[in-house]
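Can you read through this structure? Questions will come right after.
With one protein chain withheld, the remaining protein chains of the complex are depicted in position.
Moving on, here comes chain A:
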Amino acid sequence: MTNSIASRIADFLSDFPPFSLLEKSQLELIATEIKVMYFEQGQTIFSRDESVHDYFYIVQKGAVDLQKIDNNQEPETIDKCDEGDVFGLRPLFAKENYQINAITDEESVIYAIPLNIFKPYAISNPHVGNFLMESFASNTRNPYSNEHRGKLISDEEDISLKKEALFELQPIPIIKKMVTVSPETSIQKSAILMSNKKVGSVIVVEDEKPVGIVTDVDFRELVATGKLPIQHPISEVMKTPVICYSKNLTIAQAQLTMMKHNINHICITKDGTPNTQVKGIVSEHDIILSQGNNPAVLMKAINRAGSTKKLKRIRNKVMILLNGYIRSNIPLTHISNIIFELNDATIKRTIERCIEKMDTPLPAKFAWMSLGSQGRKEQLLNTDQDNALVFEDVPEEKLEETRAYFLKLATKVTKRLNIIGYEFCPAEMMARNPKYCLSLSEWKDQFSEWVTTSGNDEILLCQIFFDFDISYGEVKLTNSISDHIFDILKGNRNFLNKLAAQALRNPSPLGFFRQFLVEQDGEKKDLFDIKKRGIMPLTDAARLLILEHRVKNISNTSERFEKLAQLEPNNKEIYQACAYSSRALIKFRTKQGLRHKDNGRFINLEDLGKEDKIKLKRCFKSIKEIQELIKIRFETTYYL
């Protein structure tokens, strides 16, 4: 009997060690005996003290947390396995029970490999055996200290989460991706090479030995100032001698050397002198980068990321950063600005990469719009992706062809964003939907139509699309849409009244006896929906009032309330309370989401402490007040 599924599994395995060390025929054989397992997020694959399984595991899709139980019985994540990483190797080496927990960190597909089938290969092939030994050791040790996990040779720069105390004494992260040129190479050619590789320095070599180094600064001081023409050889601008070290240099040593010589690059050679072969380069930036808990560093990593997988890994680090910020109680405004920028950069980088992947150049100018929470800069956790695309007007006969091009682009982008961790919008409100991939005049018509025929669906769409923010592309296009919206809303009191009625749809979430209103039925029964009952009423109110004042380009809810406080000094107190509440609720949701690894939307009231409950109630009081204000100001009665 043929087994085409098995050969597909064998194909996957052949990309990852230890399987890549085996023959294809051997893999086919192993693949036919594999068990494919599906786990939802947060499910246990095995736990500490459980007797060992007859399998070991490889992550096909998703991610698995390996946890150690510390002295306080608290689980501590010691390692994270993603695609292609093996774990649960204990039974290969020992008969005792598992020492760690393996829990899925996201929805995952895991291949279980039967030990009795695999063991002969581990014994007969020493490479396989050694690799497994090493992985086993690194899985159970504190983890983030070993970046070679999952690979036999690690040559890519990787941000790791090292324990601070040990940091300075660790060997420096050597960046092998360096650019070398011969002394005769022209300045121009060297510069082109550097920009292609996106690096800030180039080493000049003769017989693979370093004779000089040129950094960005040298180009500025010696070339851009006009001192030397770009056709001259690079040797005329290089700095010599090159400060060299061998690869055993620690981070602390490297930092001291850089300070002493006032340089920010150190060359690594075979024996640490300039007389041997160049092995790599260490820059000051790379050292900071290896600390991995710095937004500037993550930003740089995002902009350099060459694969979606890498972007996904960086996103995970962003989440760790976010967790740290929330724990250290940093003001939400700062947190959301930083996280927004990182999200924004991720989206930009993804679009940029997809454009490169298209077969033909862009047929027209376009802009990528983020809607909803990302548009309002309120997206802290990975929530749904809501986006749309506008392209400049093209001649009628080119319209569909142009749309087809951008739909294709949008399909690529949304797919990759999904892999990175932004769920698809369940209502298909995405740029890959032909309804939301329109030319500029089509968008204008669309908005006019929504505003004039405003039934409930149209109002809902307006609420989503009014909070857009440009993520990529031509600002003129999105500005033109904003102008149009203000034009059509001019004097349209009727529409504002309808928006007002919508804003009052979800009343203040406190019941008559000041108890919380929870969901009445469905899957989320008895849980409190903080988005629907807390965040949305405020967002809707802010949008309505800011539209009434015809203020452009502020889309963040708390910023909108701050602005309103300036515009209407007599209502200053209410608005400021709302601005505070908006931030507090978002922070609350973020905390919940980080704790439960979800989008934080539904809260189990039993989990809340008394203090939290009081805080929430205070926020709801401002919802009540702002809704009273709206009720008085707009004629909503017809629509309620």
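Going forward, a contact is a pair of C-beta atoms (placed from the backbone, for glycine too) under 8 Å apart; a residue touches a chain by one contact, two chains touch by 3 or more; residues count from 1.
Quick note on the criterion: contacts and distances are computed from a predicted model.
Its record in UniProt calls the unshown chain "3'-5' exonuclease", which is the match among "Sugar ABC transporter permease", "3'-5' exonuclease", "Act minimal PKS acyl carrier protein" or "Peptidase M52".
In the complete assembly, the contact with the undisplayed chain comes from A:40, out of A:15, A:40, A:76 or A:526.
Shown as candidates are A:263, A:419 or A:608; the residue that touches the absent chain is A:419.
Interface note: of A:112, A:338 or A:413, the residue touching the hidden chain in the full complex is A:112.
In the full complex, the hidden chain is touched by chain A at residues 1-6, 8-9, 11, 31-40, 61, 107, 109, 112, 415, 418-419, 424, 426-429, 457, 460-461, 523.
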